[in-house]
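One protein chain is absent from this view; the other protein chains keep their places.
First chain written, first letter: the chains are A, B and C, and each begins at residue 1.
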Amino acid sequence: MGKIVRAAARPVVTILITLAIGAVMIINAGESPAKAYGILFYGAFGTGIGILNTLAKATPLIFTGLAAALADIVGVFNIGVEGQLYLGALAAAVVGVYAGGLPAGLLIPLCILAAMLVSVLWAMIPGYLNYKLKINIFIMFFMMNNMAALFTEYLANGPFKGNITEAATDKVDKAARLYRFSVYSDLNAGFLIAIALVAVLWFVLKKTRTGYEWYALGKNRTFSEYIGLHAGKKALCVLAVSAMISGLAGAEQVLGTMGRFYANFSNDLGFTGISIGLLAANNPIGVLIFAIFFGALNSGGILMAAGTNVPGDLIEVLQSLMILMVSADFVIRKWKPKAVKKEGK
Amino acid sequence: MSLALEMQHITKIYGEVRANDDVSIQAAAGEVLCIIGENGAGKSTLMNVLYGMTRPDGGTIRIGGKEVSFRSSRDAMRHRIGMVFQHFMLVKELSCQENIIIGMEPAKHFVIDRKAAKTKIEALMDQYGMRVALEKPAGELSVGEQQKLEIIKVLYRGADIIILDEPTAVLTPQETAELFVNIRQLAAAGKTVIMITHKLDEVMQVADRIVVMRMGKVVGETKPADTDVHGLSVAMVGAEIPPMRERKETRKEKALEVCGVTCRNEDGIAVLDCLSMVVNKGEILGIAGISGNGQPELARVVTGLLKPQEGKVLLMGEDITAHDRKKRIQDGISFIPEDRNSTGACLDWSIEDNCIAGYQDRFTGRLDVIDREKARTFTESMIQAFRIKTPDGRLPISSLSGGNCQKVIVARETAFQPELVVAAEPTRGVDIGAISAIHNHMIELRNEGTAVLLISSSLDEIFELSDRIAVMFEGKLTALLDPKQVTREEIGLYMSGAKREEELQWEKS
Amino acid sequence: GGGAEQTQAAAENGEAAADDKVKVTFITTETGLGDRSFNDSTWEGVQRAEQELGVEISLIEPKSVADTGTSIISAVNSGSDLILGFGASWTDAFDEYCERFPDVYFGGLNCSAQADNLQVAKSADHEGSFLAGALAAMMSESGTVGCIGGQDADNINRFIVGYEEGAQYINPEVEVLKSYVGSYTDPAKGKEYSLQLMGAGADVIFQVAAGTGEGVFEAAKENEGLYAIGVDSDQDYIVEGKILTSVVKNCGNIAYDMIKSVQDGTFESGEKVYNLANGGVGLTEMQYTKDLIGEENLGKLDEIKEKIISGEIQVTDIFEQQ
Partner (left out) sequence: MENILNTAFRSLPPLLLAGLGGMITARVGLLNLGLEGMMLVGAFTAVIVNYFTGSAFAGLLAAILVCSIMGLVFAVFYLKFKVDNIIISVAFNMFAVAITQYLLGVLFGTSGAFASDRIRKLPEVAIPFLDQVPVLRALNSLSIVFWLALIITAVMSFVINRTTWGLHIRATGLNDNAVNTAGVNATRVRYICVILSGSLCGMAGAYLSTGYLAMFTNNMTAGRGYLGNIASIIGNRTAGGALAGSLLFSFTEGITMKIQTFGFPSQLIQLVPYLAAFAVVIASACRKRSRRRAKA
């Protein structure tokens, strides 16, 4: 019992410290901290709609978090989630626009498949180069994030530009839109897909032989070959699955939330997802929890801005402090600095 | 003789394990002290304490009569203690010279004076008769050379007390012999050498004094002149080592055939050169050879981890060349790899997960779900059968001592009635108790009709276990010998390539 | 229906109580406040309404296009009667949310959505830009003028096309150099692009690039003979004397008008045009550059303005072409 109390004490204390720092700043901004924090929490969890919004904000993060976690499990640090998400989102939008007229039952799966496919193809470029030429995959992913943003912006501004003044595609067909649970929230069927994915991945990772083999792959390549796996190929396959999930994140944003592809729409969804994967130590349930935590900060933050005089910037300052503090407490896995390995090896 | 080192009442407790329990040792200048003991007896812990890597929970250390306390290895170094770790501490990409000087660089205004460094190291190398190519990256040296590099590194730091943790575990007999010459030279120069090893004949060769540890305590101290290998082993294990199992007569029937296998590495050099061989059922074929002659590649080709460019592999008459590793596991080829820490086991995993590794299919039920109940029962039975020292199969395998970890691998690889067991260095770094258990188990397998391909750098092991001995030289098998009729010296000639048979008579028996 | 649910939602939130003050929420674009451009100027108008009309106001700064929906819903939930969203990407949001929240009024700018509770201000940016282009051509000694856009997008090109036509109206030979930086937040690049245009001969540069445009002003400040033209709000003060004028659309007034109409109960849905004719767009007073520009040129500008108002000069509106 005492152990549990002690284990819980540290995170609680750090969160309290963060809140205290924030309180000083909030007072400085001429608001009552109690009111501001009240709205933050109330906005995130206090009302039905607040909860829906929190979950809506969490949805893309669940996807990106899972994508990052899954790849990390097999020892491929997929820092390219952000780029894959862009490609997936654009693909979903393009299909949603140009294949309009099909019934929803056909169109939605088609859009999602396109998103996953394109995202996988994009990820397979570095994946394959790494497999064949042993070029450091991390470096390629990193560059390809910027490339994806530029490339999709070009496409959304050129060949696929929609009838809108911004760099964006046209609106996807109504039939391609994911079902929404309430008119008061962006929360859509994508969340159910995310939850299902969490459940499936949890099951696969914890219970099945496939999960067992994935872990082997990530822990020790030679060992995994020794126990009968084609390590290189298998890792490539899992990376493909990870990229599919990144693509799903993009599809959800387009089909569920925005209705079309906007250039540069992702506000670091990929990187935040990676952080979530790391915080959760690659556990799918942990990903769900931390995604909701980030979603709550986000949706509660919006309401806090609307309901008080606290500037939105301050909320972000608090959010970043919280991320740091919480991660300092939760990251308990064995630590080794991740070496930026030289290309090749 | 003056005492260079005294460790008194050292105690170190890890959780519930008393790794060192009131341990006292001492050593004089110019003395070679060997510490022996079972796996997990606390030898490495004691040395880590001495080198400032771990802080003891109690006890004192005196260097040259003065009491000291170390907060880091830097402190230990300052008191002229140097350590060569079992797993070398080298930066593979840096040159040997840089590896030697790091942390104690001769420098003018922080700019490294390479000339001065070189002069100093050259002088040292001359003095102790050890040479390495200073400009080469450390990673390109052979294991023996790397060890020399480590010793030079220690000497460069001016160490008077030099600790060697299992220095011979990965050395060839030649390299070992060379090392011992170096050790004697160091002792002659007034250095204190403390060496940990599991090889008792080596202890008899090189030690001035021997300390025996068991369960974290010193249980005996002796001199080579006052004892023999048997006496040492009894002192170590605390009981008689059980005798070797009887060999039964078995039917000679081909199990494994390797036909003209050629295998080139990335640089295009043929590491296996049109190699052919046969292993019969109920036979242990020992492969002797100096390391670097293609033994690991042979094991990998047979077990399906390496695709040969030419040649065929047959098992029970069936061509399995195209079978990948997974298929070969199903075919009944099991493999005890030479490197248990990086190949044979996943150190982050539990004993249970390691117990089913490679055979996970057998524990998989509907929906691809692993049957944990079955796995647990299996693990328990393995732990019992092999007397693996652990309170619980769900603990990480890294909590086991090296010998027990090796037992887990042997247990797993022999559990499912394999047709063929490829055992590479099955007892490296393992204490004699465990060695005897593993050896006996292999004989038992043989008696049951399993074919065993044994690859070992220890001639003792080869002689003790093999029904026939093949010698490997430059990717080929150059001799097929009967252990009862051949001497070590003769095998040595084959191993060094000075002698070779024209054609091997695999069918003779 | 939506209405009932909505009041329920509002009640649940406990904010919209019996308070009969009009509550206005302004939702910025992703750039947020501090663009010294239309977000800022809108917010000024909203704040003026707070003081003069006594309405209650609040502000949301979404970080991404994907946050638009959530922002609107948060605004509705905190009891807003009027929601202002002046970004170009708001067409979608209005299409969707105006219908869902029929009891809330919405105000937009330059977008094509239509709804019973939505008023869209259409500012004739191209007309203002035409004047700017004409002024640039008058002031240019090299016969080359430049413009720098944040992104190669229609809402930016609408300005640029007007500017180009204005310059050509004065001097058919004029060369108009166009460049897109690819970012709205990179003043360093904005400056670099200006210097490049200057190197190619341009001596007046019109910026339509939000934060990036700050770099254009900086370039004008440091280089003799180089002048800049601002956009959206009166930016002339940023570098006194070197910013010839700014193409203002006075979003502040637009916002103020909308808020007032809600308070007075005179809110009209549909489009409301803000153009040169009704003073909704135009150039600034040019208080720092009046003397530099000279009476004659100012007179010419007035003439052109009249001609545009009378329809004698037709300025291309690329929105209309679509």
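Simple rule for what comes next: a residue touches a chain if its C-beta (ideal position, glycine included) is under 8 Å from a C-beta of that chain, and two chains touch if they have at least 3 such contacts.
None of the values given here were measured: they were computed from a predicted structure.
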Touching partners, among the displayed chains, of the absent chain: A, B, C
Full-complex contact with the absent chain, from A:41, A:181, A:203 or A:271: A:271
Residue of C:191, C:249 or C:305 touching the missing chain in the full complex: C:191
Contact partner of the left-out chain, one of C:118, C:161, C:238 or C:315: C:238
Contacting the left-out chain in the complete assembly, out of B:47, B:61 or B:90: B:90
Residues in subunit B touching the chain absent from view: 53, 72-74, 77, 83, 85, 89-94, 98-99, 101-105, 107, 110-112, 153, 157, 264, 266-269
Touch list for subunit A against the chain that is not drawn: 25, 28, 79, 129, 133-136, 138-140, 142-144, 146-147, 150-151, 153-154, 157-158, 268, 271-272, 274-275, 278-279, 311, 313-317, 319-321, 323-324, 327-328, 331, 335, 337-340, 342-344
Contacts of subunit C with the absent chain, listed as residue ranges: 31-36, 40, 152, 177-183, 185-189, 191-193, 195-196, 199-200, 211, 214-215, 218, 238
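Criterion: only the chains that are shown with their structure count from here on.
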Touch-based graph of the chains, sorted into line, ring, star, complete or other: line
Chain closest to the middle [Cα centroid of all protein chains]: A
Approximate Å spacing (C-alpha centroids) for the pair subunit A, subunit B: 46
Averaged-CA centre spacing for the pair subunit C and subunit A, given as whole angstrom: 34
Approximate Å spacing (C-alpha centroids) for the pair subunit B, subunit C: 76
Subunit B: positions in contact with at least two other chains: none
Of all residues in subunit A, the ones touching two or more other chains: none
Interface residues, subunit C side, partner subunit A - complex: 2, 5-6, 9, 12-13, 15, 25, 30, 32, 58-71, 73-78, 88-89, 91-92, 96, 100, 110, 151-155, 158, 319, 322
List of subunit A residues in touch with subunit B within their complex: 204, 207-210, 212-213, 215-216, 219-220, 222-223, 225-230, 334
Residue ranges of subunit B touching subunit A (in the complex, touch as defined): 305, 324-326, 329, 335, 337, 342-349, 353, 357-358, 360-361, 363-364, 367-370
